[in-house]
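Beneath this line is the structure, given in structure tokens, with notes to follow.
Of the protein chains in this complex, all but one are displayed in their positions.
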Amino acid sequence: MVEHVDRDQGGVAIEHPAAPSPRAPGWRRLDSGRWGRLALLAPTLLITTVCFVVPLGLIALYSFGSVNQVDFNVFFGWTTGNYRAFTSNLYLHTLARSVVLSISTTLACAVIGFTFAYFISRQSPKAQRLLLVAVIVPFWTSFIVRTYSWVDLLQNLGPIDRFARALGLHGHIDLLYTQYSIGIGILYSYLPLMILPIYVSLERIDPALFDAAEDLGATPWRQFRRVVLPLAVPGLIAGIIIVGVPALGEYVIPQILGGGKTLMAGNILADQFLQTGNYPFGSALAVSIMVVLMVLLFLLRRAQPAADAQ
Amino acid sequence: MKTDEPISLDPLTRAALLRRAGTGALGLSAASLLAACGSSGSSSSSAAGGSSSAAITGQAILANYPGWMGKHNLAEFAKKYPGASIKMISNATSSTAEVVLQFKSKQYDFLLADTSDAGQASAANLITKLDWSKVPNVKNVAQQFRTAYPWGLPTDYGKVGIAYRPDLVGGATITSWHDLWELIPKYSGQTVFIDLERDCMGSTCKYLGFSSNTTSPDDLKKVQDAIVGVKPHLKAFLNTDVGAGLVNGSTAMAMDWDYDVALLQQKNPKIKWVLPDEGVHAYLEGFTAVQDTSKIAVIQAFLNFLAEPVQYADFVNTTGTAFLMPAATPLVLKSISQNPVLVPTKEVLAKTEFDKYLGGDGATLWSNTWTAIKAA
Partner (left out) sequence: MNIRRHPFAAGLSLLVLLFMWLPLIVVGVNSFNQQSIMAGWGGFTTHWYGLALHDQNVRTGLRTTLYIAVASALLSLAIAVSGALWWRRASPRARAVYDGLIYARIILPEVVSATALFFLFLKIHYTLGLTAIVIGHTVWNSAYAAIIVQARMAGLDPALEEAAADLGATPWRTFRRVTLAALLPAIIAAGLLAFTFSFDDVVTSVFLQGASNTPLPVVILGMIRFRITPEINAIGLLVMLFTVTLMSIAVLIYATAGSLGRSGRRGNMLDIYRGR
């Protein structure tokens, strides 16, 4: 598009292309304005208030009630007995064991997951997608089928045991139905959950940043620490939350891979809701866990670098 | 708790049957209904197709395990009663609270439930007692099972005994729970217990000489100690593939269901089944109707249909379970009907105690004990 044509000394036309059209008058971002913003928030509001806050309120209510042991109806005479009930040694010991197992598995998951996510993010986009899919496809079999196949794998006289013995191990690996098999099972079930958010964070790191750092003489480790790590932190924290919290409440894996010999906090909780119908006690447990974890998470959030909270 | 009645195959009158079922449950409505209907003897024949089929229409929804039905049962029923059908949902579970919630939710018309869950549902007023005049074929079911399962039609049961490999325990012979408890520490890490509260603790009750329906705190403390005492030597508590390790020898001894062992013995004949001297407990399950179901006519027609020997034999042959209808024996596969593991003699049945609902306090006591055992 030409605004006007000048002629220079020699009569050759000099074109002056028009300046790019400015923003149309009244241009507004989609997410500005009260109704726009409300429209954006509405789906989240709907699902959280109706289908989460209200049921949660119900749970909180139940935690102060009592249950009819026959028909499992919850009735009220308000009581804090449910909260006092689990300060017994039995439950605290179980809770401690679950916390230790959950933390150690989450840490292992974070290290391994981060390495894998980092490796993927350094590949071409095509290879990235392939690797991501390769990591998630095993999860489209059934959880039960996968977990029981670990029983096959880890048992004495199973493939791993025989492989180890072929390598010279004396005796058996004795891995199945121990805390280690539970850890392996949890690690296996949660690794993709750790990899995905970290990958998403790492993927947007411009490869040019690396070249720049290298040009400036930074060692690979330094590049990593100063460039990659800070940018990966949001994904890493997201991954730790997504993995660590549910790992704490895991009860199926301890049953299948732990041989039912290791009682976890998740077992106690699930038992109230599935077996004994003691909803008040279960609710008190759930509320307590939630309060503790929420406080922890908010402290974590405070400690995050301010750059994260734009 | 009092032990089981002695076996009697004498038919009881329906009224007496309901009286027994009525103790502890609030099934007054069914009893009065029966009284109002008059009380002629069970004279109707097994083919109850005729008079009241006008009311037998609609679809009744059944919550059951997948495949826990004869291959042809549902199709044949639909043929016989056009306009009526059964929709089977594969939602059954062994977790008590879930079962009770399924009764409560009124989403189903009838459910597969065992004695303790059905007993609890009955005590909580969540079931509809069957009008036995509409289910006359129930007389084909052996009496002991009808007594133990008065809320609906009992369909199958399983005893919990011992399965072991004599060649892996030095040729020892096990004949009692006592023998098992002695051998467990000697062959550490090679014994499997069942990971279900009633089965595991119930068997231990038998070991200690108690009823498997005891609610005495002292008894349960002893049960706890007995299990915790051998727990370090147990391989695992399992609820699936409980005895599978017996086939390749990774397990030497197991507390297991007769159903499971019968199949395992086919894979490895070296596996021996023991019904211990002290006795065994057994689960018993059946189909129970939910309270206020509008399809009670269909349900009763179906259960009556299922209780015909031909249909019930189809059920047994498909599921492979121990069965409770003597009349069906000639129609059942020989691998089941002639298997001493699955088919009880009178003596065996005399030593078998079915699980009962333990009441609110009793159930709580049991579950606390079980938690303590698992936490140890």
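Order of writing sets the chain letters: A and B. Residues in each chain are counted from 1.
Operating definition for what follows: a contact is a pair of C-beta atoms (placed from the backbone, for glycine too) under 8 Å apart; a residue touches a chain by one contact, two chains touch by 3 or more.
Not measured: the values here are computed from a predicted model.
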Inset, instruction - Kindly state which of the options A:Phe86, A:Phe119 or A:Tyr180 is in contact with the chain not pictured. - result: A:Phe119
Legend entry - Residue numbers in subunit A that touch the chain omitted from display: 20-24, 27-32, 37, 39-44, 47-48, 51-56, 58-59, 112, 115-116, 118-120, 122-124, 127, 131-146, 148-150, 152-153, 159, 188, 191-193, 196-197, 199-201, 203-204, 231, 234-235, 238, 241-242, 245-246, 249, 266, 269-270, 273-274, 279, 282-283, 286, 289-290, 293-294, 297-298, 301, 308-310
Inset, instruction - Spell out, residue by residue, where the missing chain touches subunit B. - result: 61, 65-67, 87, 89-94, 98, 101, 104-105, 107-108, 240-242, 244-245, 247-248, 250, 257, 259-260, 263-264, 267
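As a convention for this text, only the chains that are shown with their structure count from here on.
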Legend entry - Centroid spacing, where centroids are CA-atom means, of subunit A and subunit B in whole angstrom: 42
Legend entry - Residues of subunit A that touch subunit B when the two form their complex: 68-72, 90, 93-94, 148, 155-157, 176-177, 255, 259-261, 263, 267-268, 271, 273-278
Legend entry - Residue ranges of subunit B in contact with subunit A within the complex: 95-98, 100-101, 104, 120, 123-126, 195, 197, 231, 234-240, 248-250, 359-361, 363-364, 367, 371-372, 374-375
